[in-house]
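The complex appears here without one of its protein chains, the remainder shown in place.
Chain IDs A, B, C and D follow the sequence of writing; residue 1 opens each chain.
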Amino acid sequence: MSTSTQTMAQNKQLVMREKNKQSKIAKSAVRGSTLPLVVLIAWQTLGSAGILPAQLFSSPSLIVTAFIDLVRSGEMASHLQISLIRALLGFALGGFLGLLIGVIVGMQKKSEEYLNPSIQMLRTVPLLAITPLFIMWFGFGELSKVLLIALGAFFPLYLQTFLGLRNVDKKLYDVARIMEYSRLEQITKLMIPAALPNILLGVRLALSSAWMCLVVAELLGADRGVGFMIQDARSFMQTDIVFVGIIIFALAGKISDSLVRFLENHLLKWQDSFKA
Amino acid sequence: MSTSTQTMAQNKQLVMREKNKQSKIAKSAVRGSTLPLVVLIAWQTLGSAGILPAQLFSSPSLIVTAFIDLVRSGEMASHLQISLIRALLGFALGGFLGLLIGVIVGMQKKSEEYLNPSIQMLRTVPLLAITPLFIMWFGFGELSKVLLIALGAFFPLYLQTFLGLRNVDKKLYDVARIMEYSRLEQITKLMIPAALPNILLGVRLALSSAWMCLVVAELLGADRGVGFMIQDARSFMQTDIVFVGIIIFALAGKISDSLVRFLENHLLKWQDSFKA
Amino acid sequence: GCNSDAGKASGESEPVKVSIALNGKMGPLVIAKEKGLFDDEFSKLGAKISWSEFPSGPPLLESLASNRVDLSFLGDGALIAGIDKKLPFEVIAQTGQGGSSVRIITQTDGKIKKVEDLKGKTVGVASGTTGHVYLIKALKAYGLTTDDIKLINLQPDDAQSAFETKQLDAWATWNPYYLNNIEKGNAVALNVKGKILAPGANIARTGFAKEHPEIVEAYLRVYKKAADWQIDHPDEASEIYAKETKMPADTVKKIITSEEPNIFFTEDAIKAQQESIDTLASVGYIKKSFDFQKEIHNEYIDAAFNK
Amino acid sequence: MESTLEINHVSKTFKNDQESILVLKDLYMTVNNGEFVTIIGPSGCGKSTLLKLIAGLDLDFDGTIIVGKNPVSGPSKNRGFIFQEHRLFPWLNVEKNISGNLSLKNPEIRKRVDDLISLVKLKGFERVYPRQLSGGMSQRVAIARALLRNPEVLLLDEPFGALDAFTRTHLQEALLEIWERNKTTMVLVTHDIDESLFLSNKVVVMDAKPGRIKAIVPIDLPYPRSRTSKSFQELRSHILNLLDHHPQDKEDWCF
Partner (left out) sequence: MESTLEINHVSKTFKNDQESILVLKDLYMTVNNGEFVTIIGPSGCGKSTLLKLIAGLDLDFDGTIIVGKNPVSGPSKNRGFIFQEHRLFPWLNVEKNISGNLSLKNPEIRKRVDDLISLVKLKGFERVYPRQLSGGMSQRVAIARALLRNPEVLLLDEPFGALDAFTRTHLQEALLEIWERNKTTMVLVTHDIDESLFLSNKVVVMDAKPGRIKAIVPIDLPYPRSRTSKSFQELRSHILNLLDHHPQDKEDWCF
């Protein structure tokens, strides 16, 4: 086989692989939306047939109408904007602290002994029950909302980081010791890369946790935000709007998931792990 | 060195190690309770000095009194009992399904494509917003409470199992293929043991998630339970009782953590991983 | 909580920051806010409003206890709980008698025609709310107690769901829930003999009221102005509320016209409130009963309107 | 059952993000039923890759590989594999690693596992976890694991690399015995020319960049073989010569 035909064959292969990849992505997108579509169609049908009480279940078409109205009036943008800012700030703060304290506790037996039991206790305290403390300390302005969200984002990243570090292979740690990695280098060049699969799962959980904490945070004297919108619509029986809110939350979950998957594909390509 | 003196020396060593171990456990218990104790003392002091308003913050002594009252009257036992049953049932159901579906989705690309996107969307839907659906479908009896808790327990185990399976070393998977492990053997004898660190973290999260979902679940027509107790006390500003509830939740977090740690110590002793 | 540092009452220097909290999306305060009715009175006093909004009483009370709220209004449940807990606020006026804000509604199948028929039936109510108090009183009027019925503790949304799917025979609830269900033909209201009132109240944080009684008085004047405007312009008021709550304007109109706001405490209301207090004390929601009359601080309302 | 192995014009390319590397180029050989073949060649020439293709662990290649009568379509326990790294399951102790999905409660399996543990000289270490084993001990566990399954074709990727001379000879002899008894078809990768001469009917000499077969040398010496015999020495230098053929002139072939 001459080199040129070989190169051609290879090129062809590459082109085919590219196509293949695209068709694969399309296929998996179609598969992914099958279930939601089935649910939507069933919902609309049952709703239109009057089997599902509209009062409780609304229906996809009503929800879409409500959504369009909200978008038209500019309310949606204002709710979304403020909620996004709160969630992102909270996530940034809580996630950063979770990672930081997770690393400290993961690396130092002593800080583990001092801090971890308390953190494990705080972890299960329902946020709903401690909002008074937040109001007392931080008022009901943006600060307390962001802090509450940060608290929600803190735990997943803390736990995953901590566990991730503790699962790092001791054999590799010994290599780093032999090369006299400084403590910082151990963390940044060994522990964090090795724990990355776990940390990324933590990011995924923290992102959605931040988002879910909005519902609680926006109980604290808010007058805008997606969480507020849901609460408010609930107390006036605006089922359509409640569902608009729920769907926004669901989408946020999907988006955060895709985001982290994208990160995983780029940051973890070194992994030689099981891929169904 | 004769064998007998050697054995003696070894015995001595063993005894010393036993002692050492005990003193280590004691030490870490002391360290673990430092922070909570400091907080308690500060709280009591500030409370007694009138700096913290008792209506909002109660004080440790008031909380203990409230706690004792609740125990004496038998209320505590009845709240705890029913909540424990609900949480455990919900955890068992949700955890089992999380593990099961996590394994299915983790092992099969196709089921991943069909199910995972939907699950990722459901994950971020705030439970608070979908309780009407639960009432509609499952009534306000124990069923809907248990199902709600199961939903909360489902996601952590699902996510951790899924990720755990996907991080299994492909090299080991190839070994199992060579030995013609059946699909079931692959799952039970390779994937699950290898993913165990992650799965155990999932159990830990699911346990506490189950417990936290009580607060929401016991909004659904409950007249007993720790979650109900907190909600009820909150609407009448019975801060002492709210705090009793919070502390029960915190303890549950600690206990679930210790439980899983115990499991980890036994099930993961094969690990040769970094230990601070 | 920056109100205390504005202590020098000599209005010229810095403006006094007044935190007014909305409790839900209904009530004259919403109108006052929308129409800017506070602007005049407050600028004269050098006061600046910071608005906040709470979905219900309990979080509002928590904010008040941490000095984050100066002026607001509460329903009877939260009001009683707050006084019982000795929270630092004063009752400065009524909001309305609450004669039509709560009802027991039943399924339309006609199985339950009178209160006695509730015996052994499944009744939904959110524990500790004004609906709960109403239910207890209504039962008591017919010699029944909550032990005679199957009481299900449900928050309004959940109760709505349960009621619509006929899992509840009856539901003790407030507006907009009960009117909404009746309007839609899902439910009928149960007649109860006598009049069971659920009066709400305007409140002021004690520390704030001591320092700035003039602002409290101004607040009451504006509140009354807004209430009067609502009485005089029911259609326009309905429009405002409908926009806020996204409810149909005619439903809103029914709600606001079924009872007029009234900031002066009436004998009936005080009596009703006292009964509620005794009822709650007997079921153990509050530790012990107290005299409601003694908690009312009429000095502000007197100063505001009778000078 | 027939366990002839036919490798027909097999090529293998690894595809990365940007480039693709040809690792095996047009391999062609036949291993007869019950034959003992060793593969020898420079590091990185594709020996392990070839074994993986034969095992059916990687089906993405050009050409065909036929085992018995059928093309390879996936792994099978008829084709045992001792990997270059030991690949023990870290959560199983030695005896469970060896038994794998076979039950130790079955007395027959139990006995065979115990025999194999003696064979690889790991008596007393039955209950020890992989992290407590030395490199050579792990390798021996992996050998026992593959032998337990009595495969018709056994693929061995440098199985004795981490063993001392004596354990090595001992296991080489054991392997020969098993081969003679069971008529297993053996394909063994090694860097040790003596080992290949001592064991096999046929030495496949490979060359690198891209990996291809340079020569197939039949070894017609009778078993047991003496490492000091003259014909042995001659074959050794022959193979050494074959391996040494090209110096570093092709350093830049691949890229």
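Heads up, the rule we're going with is that a contact is a pair of C-beta atoms (placed from the backbone, for glycine too) under 8 Å apart; a residue touches a chain by one contact, two chains touch by 3 or more.
Just so we're clear, the structure is a prediction, and the values are computed from it rather than from any experiment.
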item: Of D:12, D:25, D:77 or D:140, the residue in touch with the unshown chain; value: D:140
item: Selected residue (touches chain absent from view) among A:27, A:109 or A:171; value: A:171
item: Residue among A:125, A:194 or A:260 touching the omitted chain; value: A:194
item: Chain not shown, touching residues in chain D; value: 14, 16, 40-44, 46-49, 84-85, 121, 123-124, 132-137, 140, 157-158, 161-168, 191, 193, 240, 243-244, 248, 251-252, 254-255
item: Chain A, residues in touch with the chain not shown (by the definition above); value: 171-172, 174-175, 177-182, 185, 189-190, 193-194, 196, 269-272
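The definition used in the following text is that only the chains that are shown with their structure count from here on.
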item: Interface ranked first by C-beta contact pairs; value: A-B
item: Intercentroid distance (Cα basis), chain B paired with chain A, Å; value: 20
item: Chain centre separation in whole Å, for chain C relative to chain B (CA means); value: 40
item: Chain B and chain D: spacing of chain centres that average the CA atoms, whole Å; value: 47
item: Shared interface positions of chain C, touching two or more other chains; value: 62, 65-66, 157, 160-161, 164-165
item: Shared interface positions of chain D, touching two or more other chains; value: none
